[in-house]
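Every protein chain but one is kept in place in this view of the complex.
Presenting chain A:
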Amino acid sequence: MSDSRTTMGRDDDDSPAAMSLVQDDSRTAVSRAHREEWARIVASLTRRYGDLDIAEEAAAEAFAIAVEKWPEDGVPPNPGAWLTTTANRKAIDRIRREGKRDDKHKEARMLHDDTPLEPLGAIEDERLRLIFTCCHPALAPETRVALTLRMVGGLTVPEIARAFLVRETAMEQRITRAKAKIKAARIPYRVPAAEDLPVRVAGVLAVLFLIFNEGYLATGPATDPVRRDLTAEAIRLARLIRALLPGDGEVAGLLALMLLTEARHAARVSATGELVTLDRQDRGSWDRTLIAEGHALVRERLAAGEAPGRYQILAAINAVHTDARDVRDTDWSQVVALYDQLVRVDPSPIVALNRAVAVAEMDGPEVALAAVDRLADRLSAYHAFHATRADLLRRLGRSADSRAAYDQAIELAGNTAEIAYLTRRRDELG
């Protein structure tokens, strides 16, 4: 009996079901390693070889090899070390292959700088260097975002292209050109000098906010609707920068904004994979610890008595929402007042759209719709514009108009949970 069981056990291990289990395990391991190790590997290779392009390509190759090998050979005991070693080898291969003029110099460095995995503290600084380089003011703003998402966030070029509504080839070109400029103009790979820090930080915050948003409303049919790897990465980096600049109001504001948003993530997508809007969320599942931390930061900024920037105002708006245990307790007049303040700091049509959503709660959908319609020429390619219109039209009983707006929103939306939600709302129209 026991013999046959052993045999059966062995047979089981080779069965297609067991094989696919192994493959699932290794796939999970690769994606976990990608989440946890990508930026660190790119950062350490960049420091070692002084070349972002080599670092990126070698890291990507190492992960491609992992995808191929781990299902066969098993997941290595230390995936991070395995990937670092593999990426390092790929980088050396490429440098040798290209036979550059400075080959000998680089080879000498390779031989002498064979440092193993860095201790945790050094890793954190390493990633910070990477992000300051990617967010350098000599690069165009849209390039900074793309480069940070690629190098720090580890997103693929198609994912980034989709996030910013540009063609893949254009995005590829943008990133390639940026890497060439960093190298040719010698954009330094380091945390900026103290006198440059405030300006440089504002640029980094803009980039982090975009990364957070991409995580919180992820684009692409193949990604999770909420990419907590990205939101967590954005929060982690924001915490690092706050540790560096504890007195900076906007750093605190952005961190608070992210925390108060992240606190609601469990309530944001339903069991059936649909986006749940703020008014319908189960507020009991909000993360009270993150909310408490976010509120403390908002209070800290109020006590500072300085004129708030946009992140601080957005954080304050989110503090009002997270303060209400029930949506009916929301202080909408406070929300609208904060949006009025925000419009003065940031007169973008997207802020005006969000203000209109709050206005609908205070003055009714008709007033809000008039405000939204005024934004049509500037926001017609933005899915949230159509989704907002669809909802207001539905509340006004204009079903046919609402349906058309939902159709447009669904067509433009990239987030799977949001598409599911919008589709159901459209189909519920009488």
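Quick note on the criterion: a contact is a pair of C-beta atoms (placed from the backbone, for glycine too) under 8 Å apart; a residue touches a chain by one contact, two chains touch by 3 or more; residues count from 1.
Keep in mind that, in the parts below, contacts and distances are computed from a predicted model.
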The chain that is not shown, which UniProt protein name from "YCII-related domain-containing protein", "proton-translocating NAD(P)(+) transhydrogenase", "ABC transporter permease" or "Dihaem cytochrome c" does it carry?
-> "YCII-related domain-containing protein"
Candidate in contact with the missing chain, chosen from A:192, A:308 or A:365 = A:192
Give the residue, chosen from A:64, A:138, A:170 or A:362, that touches the chain omitted from the document.
-> A:138
Which chain A residues touch the hidden chain?
-> 101-102, 105, 136-138, 184-188, 192-193, 196
